[in-house]
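Next up is a structure, given as structure tokens.
Missing here: one protein chain of the complex. Every other protein chain is in place.
And now, chain A:
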Amino acid sequence: MTHTDRKVRIWGRPLLYTSYAQDMALFDTRAKKLWCGGLVLFALALSQVLVDHTLELLATALVAAIGAIGLNLVTGYAGQVSLGHAFFLAIGAYTAAALSGDPAGRTLGFGVTNLLIWLPAAGLVAALAGVLVAPLATRLRGLYLAIVTLGLVFLGEHVFKEWDDLTGGPGVGRPAAAPELFGWRLDRPGPLGSREQQLYLLVLVVLVVFAVGARNLARSRIGRGFAAIRDRDIAAEVMGVPLTRYKVLAFGVSSFYAGCAGALLYTVSGGYFEAGSFSLLLSVQYIAMVLIGGVATVSGSIAGALFITLLSPVTRELPALLPFISGDSTQTPNVFQVETVLYGLLIIVFLVFEPRGLFGLWLRVRTYWKSWPFSY
């Protein structure tokens, strides 16, 4: 048996592989390469086409995608259901905000505005929290783990509401992290355009890096170990996957993604945030992104994050169309209630009709056109 390492491309046979390197490549087909390249170019072009308000919304969705990929790593790939994602987002957000905050300001600040410092730091602090929580996952599984991680959200919410020095207190809040790169403030108009344009481009680059990292991790020994633990944990251990270490790793990496997402989230949207944002609803939103986008897929996480984030401006338009829905949160029914109900409904509809989520819909479309016009 001989294995060739020679890469040979035969004209007219784009799917003929002559080496394992070609077969195992991240972009193993020309279609994937073109689609992904095209989408990135399209996303770049959007920064020049769209108005600032829409760009801000899109940037928020891209940051949410980073967080959703993180949740998908621990819940989708490794099968450890976590409702505590909002807690890790909060840790990232406050670490970044405190590091880059004004030392003379009303809230805690250290004046390190360099993005290259506070972004990894936010991820690392959140990852540390994840690693500390992870040992619970080695003792509990399924629903029990979900309940314990749910407890984290309430614990976090309480601490952040009480810790006024850090968070500015409930209802008041504090400024989000200030993004500065080599002395160049990205949240002020600069060479790349307006505040929104610059921040959008920044998060687009960060998302691409994080998404490629997650894809690589998923196809490595580590991703396979995660999937093995999800599908059959005893068999995984007998095949040589150390359960405890891999669960800790899954929570660590997932929380790192969440921390970075949390750090950027309020920098791109509004620049100001409040302790009440990190509630159970936020966790549920991320669960919805993962379920609606596609469990254990990176592209699905991004699609789900875009879908859920862009859902709320659409529902905000409802009062104009359906007069019985109020735009005022003191009246019933109002758009915020409708939105919450929609999340739940969407999760149910997807779980029943397409458990593979938006990614599954895409697969259906792809298989249809692959064999078109012959049905088999």
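Please note the rule applied: contacts are C-beta pairs under 8 Å (C-beta built on N, C-alpha and C of every residue); 3 or more make two chains touch, one makes a residue touch a chain; residues count from 1.
Heads up, the rule we're going with is that contacts and distances are computed from a predicted model.
Engineer: Using the UniProt record as the reference, specify the protein name of the hidden chain from among "Cytochrome c domain-containing protein", "Protein-disulfide reductase DsbD", "ABC transporter ATP-binding protein" or "Lysine exporter LysO-like protein".
Structural biologist: Checked against "Cytochrome c domain-containing protein", "Protein-disulfide reductase DsbD", "ABC transporter ATP-binding protein" or "Lysine exporter LysO-like protein": the hidden chain maps to "ABC transporter ATP-binding protein".
Engineer: Which of these touches the unseen chain: A:242, A:313 or A:333?
Structural biologist: A:242
Engineer: Out of A:13, A:232 or A:364, which residue would touch the omitted chain in the full complex?
Structural biologist: Only one listed residue reaches the unshown chain, and that is A:232.
Engineer: Return the single residue from A:161, A:185 or A:224 that touches the missing chain.
Structural biologist: With A:161, A:185 or A:224 as choices, the missing chain is touched by A:224.
Engineer: Could you pull out which residues of chain A are in touch with the chain that's been left out?
Structural biologist: Chain A touches the missing chain through residues 1, 3, 20-21, 23-24, 26, 213, 216-217, 219-225, 227-228, 230-232, 234-243, 249, 253, 296.
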